[in-house]
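For this depiction, one protein chain was excluded, whereas all remaining protein chains were kept in their positions.
Chain IDs A and B follow the sequence of writing; residue 1 opens each chain.
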Amino acid sequence: MLSFTIRRLLLAIPTLLFISLVIFLLLEASPGDPLGDVPLTVPPEVRERMRAALGLGEPWPIRYVLWLKQFFWVEPLHWFDQIFGTGFAADMQRIISFQSRSPVFDVIAQRVPQTLTVVGMSYVVGILIAIPIGILSAYKQYSWFDQIGTFVSMIGFSMPTFFTGVVLIIIFGVNLQWFPSVYDTTLVVRDFDSFLAQMRQMIMPVTVLALYNAAQISRFMRSSMLDNLGQDYVRTARAKGLSEKVVVLKHVLRNSLIPVVTVIALGLPAVFGGAIITEQVFKVNGLGQLLITAIHGNDIPMVLTLTFIFAILIVVFTLIADILYGVLDPRIRYD
Amino acid sequence: MKLRTVLMGAVASLTMAPAAFAERGSDGQLGLIMWQAPTTMHPYLSGGTKEVIASSLTLEPLAGYDAEGTMYPRLAAELPTLENGGLAEDMMSVTWKLRDDIKWSDGTPFTADDVVFTADYCMDPDGGCSQLAKFEGITSIEAIDPQTVKISFASARPDPFSAFVGSQSPILQKAQFADCTGANAPTCTEQNFNPVGTGPFRVTQFLTNDTITLEANPEYRDPAKPAFATVLVKGGGDAAGAARSVLETGEFDYAWNTQLAPDVIAGMEAAGRGKVTAAFGSLVERIHVNLTDPSSSLPADERSTAAHPHPFLSDPAVRKALSMAIDRELLVEIGYGSAGQPTCNYVPAPEAWASENTECLTQDIEGANAMLDEAGWVKGGDGVREKDGVRLSMLFQTSVNAVRQDFQALIKQWWSEIGVETELKTVDASVFFGSDAGSPDTLQKFYADVQMYADNFDGNNPAPYLGKHTCANAPSPANQWQGEGISRFCDPEYDRMVSELEGILDAGERAEMGRTMNDMLTKDSNAIIPLVYRGTASAHANSLQGVQLNAWDSEIWNVADWSRAAE
Partner (left out) sequence: MTDTTKDTILTAAAGNAATPAASGPPVVPPTKNRSQWADVWRQFRSHRGAMVALVLLVGIILFVSIGPLLWRIDPTFVDIRARNQGFSLAHPFGTDQLGRDLLARLMAGGQVSIAVGLTAMGIAIVIGSLIGVVAGYFRRLDGPLMRVTELFLALPLLPLLLLMVTLFREPLSQTFGSAFGIFLLIVSAIGATSWMQAARIVRGEVLGLKEREFILAARSIGTPSHKMITRHILPNVLSPIMVAATLGIATAIITESALSFLGLGFPPDFPTWGRLLYDAVDQMVLYPARVIFPGVLISLTVLCVNYIGDGLRDAMDPRIRGR
């Protein structure tokens, strides 16, 4: 397993380089203009000058290599400087966003906390709800619990968040006035009151997202449990006189986790990608909102950097999933 | 008895207090919500309306426009005129006298050097300044003394007030931006996000595309203002969410650009917390008719160019009929409510420039049908008119926007009633308004027969706006599709008038010629079919006093005067 992991990690480098090139070319080729937001009152000659100031006059291979250098050399150097107070990267140009003209990584760093608290929390809540529901639904297939669970999760999944989010805002934000409809990103948790305020503003976005995530995970959990509950080894285990709890939670659950691990491993990088629509509805302004405004503004350095970090996470998490498969089912070997 | 009198006196003075002793910072926090979040505090780097509005909390120009579109001095002591010698007789230069009591928010005095520096900053060839057009034709700009700046032009200027007038071109502090000129401009993140200004507030924290927090500027020239101690500018979400947070939940005091269907607004206003108001500048929603052939069977570099006239839209009768079939009153009622007025004009304001052009305001389907009959367009079996094998079948494109999609559906219906078949298409706004020469879906490429959008002009001089529609300025491969004559309108007489207009100095004459040109584009040729004169709509809480929407300048131009009404 160790040699497999090392081999995969080495292979990840060319893979990621290739992915970054494909993303860059895709962004280059897709239509759009970083100056799309500039009013029509600005004449074309001035636009041309503004475009040149963004560095768009250079041919694409130069811009791509420049980005690679900035991402893999300048940025790490800059962090090194930050930590050790050195000055290696003092005169080097960091990756600069077209829209805000500020270093891309600084903006990302601003956005990570709210995305992790809201989207991350919703994912954790979703998993914590989904796995017990999935197990119980499968164990008591077609019971009332299962029927209601199926019903709620399918509705939770088929209703888009642009709808459920607004419904929650109208009920709990406007009519009952229990929770704020606008998320305050500048809120710092210092004492119990600010902690309560943070909880209040998190409840609605976390609920919406957790419902959506839980629906998906619980369906996979249920179907996989059902598959395994009918297997011969379950009968054997029961015949051996193992308690029902041990049979279900140890043997069946472990064997049922492979699809669930896959889904969660694909979902965790998505946590970093933020939740575009939910963040918009509740004005959370995390990474999802950052990505979508950058895409709309054709902010190539920002989109490229964000999607590339996302790609790194995907590669890492698929690797983790592959390793976990081997742990869950020792028969799976990769060499 | 005595005690009671004293008590009554105390009560009386308490109720009087807010009005009588308004003082800086007494009204707590002002909450602004801008659903399109500002990306920077520096209008010269972005040029977007949202950045101009955000930066107007901090930065100020020499003169601004008030709600009626009249200029008034801000950092200037007075407006330059011929009488006070500010304007040269030959209109070749303008001399600004600056106020001597202005301090930057860091306590240093504001001087003419800052003004000169700002001009140098924007005119730097490597800087990519978005307001460069405002500095066009300036040959020199010099500080005669610390309170006097002289701007000289290459030729006589009928409108010498473009640089440093209006929130798009405010004054930057030289000390802060001295190292940020030219190619360095974008790297000065700290300065761009936290500009030192002369305005009522100064930035305490700037989170791009998210939240800006500001506090009252301790050096602001009026010691009693601003009434608010802090400002929170929150970005994100959509127009409906922003309006809801002001009108229904009361979490914010002011929401920018709440363009929503009138019945939705009315429903939210019913909560009684606030209202939506609109201000009218020069924004007109219109349909541009493509006078050239956008057919995809043509080679890419001849499509939508003057090389091929449009098969049927080159017929003036068809264009006229398209305009006649539209009920502009109804469009306003459905899409804009009090934030719109029906119009037939390309230039709707200022008043002197607005033509008496009201003929199109009444819908006339019968008349349009008769006109098409007369022009030889005969209805076929499917109800679509044709002549010589050419069917009146069009592609109608616009950007993605709920109101525009309703307009498309309505107009399609009316046009079907005069025998014109319409296919609708929408394009994402960032593609449509982006001038990417490689994309087929841009406004400039115009690979459609008609398209709808809105445009306006800066300040109160419509001449450059009218000047867009010359023959040479039609987008084509020759100018990398960057031209501004979107309709491909081409009339030598019009071209002549555009160049003549530049030389006229008399305001009355200029306006008269402008009206003629407006009529040539609209009712005479119907190359442009104006629909709605649009206001900018914003919501504000009832408890917020002093809001006076302004479409000629930053809409929160008088934020220093805002205060909270006593409950």
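The rule is simple: contacts are C-beta pairs under 8 Å (C-beta built on N, C-alpha and C of every residue); 3 or more make two chains touch, one makes a residue touch a chain.
Not measured: the values here are computed from a predicted model.
Novice: Touch as defined at the start, partner being the missing chain; which of B:137, B:311 or B:440 qualifies?
Specialist: Going through B:137, B:311 or B:440 one by one, B:440 is the residue touching the chain not shown.
Novice: Can you say which of B:145, B:222, B:263 or B:509 touches the chain missing from this structure?
Specialist: Selected residue, touching the omitted chain: B:263.
Novice: Touching the absent chain in the whole complex: find that residue among A:40, A:77, A:92 or A:159.
Specialist: In the complete complex, the chain left out is touched by residue A:159.
Novice: When the complex is taken as a whole, what residues of chain A touch the one chain not shown?
Specialist: Chain A touches the chain not shown through residues 11, 15, 18-19, 22-23, 26-27, 29-32, 142, 147, 150-151, 154-155, 157-160, 162-163, 166-167, 170, 216, 219-220, 223-224, 226-227, 230-231, 258-259, 261-263, 265-266, 269, 291-292, 295, 303, 307-308, 310-311, 314-315, 318, 321, 325, 329, 331-333.
Novice: For chain B, which residues lie in contact with the unshown chain of the complex?
Specialist: Interface with the chain not displayed, on the chain B side: 240, 260-261, 263-264, 267, 296, 330, 334, 399-400, 402, 405-406, 408-410, 412-413, 423-428, 431-432, 439-441.
What we mean here is this: only the chains that are shown with their structure count from here on.
Novice: Please work out the Cα centroid separation of chain A and chain B, and write it as a whole number of Å.
Specialist: Centre separation, chain A to chain B: 38 Å.
Novice: Once bound in the complex, which stretches of chain B touch chain A?
Specialist: Counting only chain B, the residues touching chain A are 33, 37, 39-40, 42, 45-49, 125-133, 183, 185-187, 189, 192-193, 205, 207-211, 213, 232, 234-238, 240-241, 244-245, 248-249, 251-252, 271, 428-436, 438-442, 455-458, 464-465, 479, 482-484.
Novice: Under the definition above, what is the set of chain A residues touching chain B in their complex?
Specialist: Checking each residue of chain A against chain B gives 31-54, 93, 96-97, 99-103, 106-107, 110-111, 166, 169, 173-174, 177, 180-182, 184-186, 279-285, 289-290, 293, 296-298.
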